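And then chain A:
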Amino acid sequence: MLELNNVEVLYSDVILAVKGITARVPQGQCVTLLGANGAGKSTTLKAISNLIRTEDGRVTAGSITLDGTNITGANPVEVVRQGLVHVMEGRKVLRHMTVEQNLVVGGHMGSGREAKERLDEVYSRIKRLAALRDRTAGYLSGGEQQLLVIGRALMSQPKLVMIDEPSLGLAPLMVEEVYGLLSDLKASGLTLLIVEQNTRVALELADYGYVMESGRIVLEGPSGQLKSNEDVREFYLGLTVEGERKSFRDMKHYRRRKRWLG
Partner candidate 1 sequence: QATYNIAGIADFTGPFADVMKDITGCRRGVLDWWNDEVGKSLGVTLKVKEHDARYDVAQVASLWPGIKAELNPIAAWGLGGPDSNALQQRLPNDKIPLLLGTAGYGFAWKGDSWVFNARATYPHEAAGFYTWYQKKMGSAPLKVGVISSEVSPAYVDIHKGVERFAKDNPQVLEIVETIYTEAQPTDLTQQVSRLLRKGATVIQVFNNTASVVATRRALQSLGKGNIPLVVSAHNGLLSSGKALGDLNQMEGSYEVYGMAIPTDDPTTARAFFEKLRTQYKTQANFTSPCMMGLATSLLTVRAVEQVVKAKGPAGVTGADVRAALQTNAVPSERTFGVLPNVKFSNEAPFPTSGLAVNIGTIEKGKYKLIEQNAPVPNVNKW
Partner candidate 2 sequence: MDPAGIFSTSYRQDQSLIRTRNQAITLLLFIVALFALPMFAEVRSVAVMTSMLITAVVVLGLQINTGLAGQVNIGQAAFMGVGAYSTAVLASKLHLPFWLALPAGGVFAALFGVIFGLAAVRIKGFYLALTTIAAQILFHFFVLNLPQKWLGGSNGITMQPAELFGFKFESDAGVYYLCLVVAMIMIAGGYGIARSRHGRIFAAVRDDDVASGMMGINVVRTKALAFLVGAFYAGIGGGLWAYYVRFVTIDQFTLIHSIWFIAMIIVGGMGSITGALIGVFVIRMAQESITSMGPVLIERIPFLGGDLVFAAMNIFLGGIIAGFLIFEPRGLMHRWNIAKRSYRMWPYPY
């Protein structure tokens, strides 16, 4: 459905943040993009939705296609109209507007009636939001905001949703709730591209995963396979080779293995 082939992204004409990555998100599947800080995950998503243009960045090489149509450097508005929504890092709610207004705006495309229906649909999917209708979004707690931005994305009836770190700063129960939501979205046939740091839950949900390091894809494969990959186990799941969790207290006396051999 979504295909990137060796895409390069350049910020303010000097910083090459993504150095040619190739990836594909098949229809109806959930793909996750893992990687260290500054690996270029968010950048990749911004490149797809072409929001990088607001940060003085641009795609300098490669192509991005959605259902066969080339959307490289397309107007973000077009991208959304094509059915691809980008939920940005850090729960970007419209802070001064109420929850309901946020959702209404999310459904700004299409007729008023459709919007109304979708609104009810979202409320029924995400029960919490219904209760918060008239609260000012800026004052919601982290989890509520995360649910809100996802709900807002749904308002535009997307075919594919890209979510940047949905579990960022969420409490365990909240993480479960959010991923619960994501998995039944997936079940209802929505295609998902998720950037995550919380590798465990991400790999639970995802069918396929990519691992980025400093702008390149260094590892990819079906999530099952990734889960069993040594490096992923060590660096992303924090498991010792024997498989039980390392204690964070041992960090001091622990030397990092040379990584990503082969």
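One rule holds in what follows: a residue touches a chain if its C-beta (ideal position, glycine included) is under 8 Å from a C-beta of that chain, and two chains touch if they have at least 3 such contacts; residues count from 1.
With respect to how the candidates were assembled, all candidates are chains of the complex that A comes from, given by their letters.
Keep in mind the model is a prediction, meaning the values are calculated, not measured.
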item: In-complex contact of chain A, chosen from 1 or 2; value: 2
item: Interface residues, chain A side, partner candidate 2 - complex; value: 10, 12-16
